[in-house]
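Taken from a larger complex, these chains appear in their original positions, while the remainder are omitted.
Chains: A and B, in written order; residue numbering restarts at 1 for each.
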Amino acid sequence: MKSFTDYLWFETKKRKEIVHVTPLVQDLVHRSGITEGLCLVSAMHITSSIFVNDHESGLHEDILSWVEKLAPVLPDYKHHETGEDNGDAHLKRLLCGHQVTIPVTQGSLDLGPWEQLFYGEWDGQRRKRVVVKVIGE
Amino acid sequence: MKSFTDYLWFETKKRKEIVHVTPLVQDLVHRSGITEGLCLVSAMHITSSIFVNDHESGLHEDILSWVEKLAPVLPDYKHHETGEDNGDAHLKRLLCGHQVTIPVTQGSLDLGPWEQLFYGEWDGQRRKRVVVKVIGE
């Protein structure tokens, strides 16, 4: 069994942003030399997400509106008593998930025809990290 | 390390439907010959889900009502400017998740006593695919 570990860094210009990361992850899979296995992609900061959905800008606007409706920015989260102001971002991560596992088949990410991988930033404008771990052979 | 990859196809009669898939996946695990490892089950279409919950029809009705409340069918999603009409289905996938990983222990899916695996279709009536990847030994 082989394993490969690397980290991607993101620093978004906006506080909330959806970033397409499929090519970055596919590149790491190629570099791993693993052709059959699993590739875990996981956001290491607790106010960001990783998810697989459509690469379509209208839908991304819909997602940004939707997470705001279900996990809104509010002044009175208990978490803010620590001095933080990002309670909503922690809930947005919980809502959208923070990791996906992608099958690696014949050396490539085994995704459906419209599946693309995204980093969802809910409290950005600072450097944040994502771990990519591939295991297989 | 061994790996095994196969695909399940679904075409539901209704637009929204919850389909029990545990026996289909257990059968693939047996066919893989892998007795200790991990089994990833992941919906390859971006308007469907895979989840583990109770095999109880009343609860399934509750889940269908609940996803409709939190990610409703609406005419005015930005995604619909592309000609699509399934913005809600993309959000339902995000809400319920699109994949699970099940431990394989002594040749079987290592599920709790009431855990069963389901395919959640949010925009059906057409052929859609799920990948099953087992790795282990």
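Things worth noting here:
The rule is simple: a residue touches a chain if its C-beta (ideal position, glycine included) is under 8 Å from a C-beta of that chain, and two chains touch if they have at least 3 such contacts.
Keep in mind that what you see is a predicted model, and the values were worked out from it rather than measured.
In this structure file the homo-oligomer totals 3 copies of one chain sequence, with 2 depicted.
The working rule: only the chains that are shown with their structure count from here on.
One inter-chain figure worth recording: subunit A and subunit B are separated by 20 Å, centre to centre, where each centre is the mean of the chain's CA atoms.
Those residues of subunit A lying in contact with subunit B across their complex are 1, 36-38, 51-54, 56-59, 61-63, 66, 70, 95-97, 100-103, 105, 110-115, 135-137.
Looking at the complex, you find that subunit B touches subunit A at residues 1, 3, 5, 38, 40, 42-46, 70-71, 77-82, 87, 90-91, 93-95, 97-99, 101, 129, 131, 133, 135.
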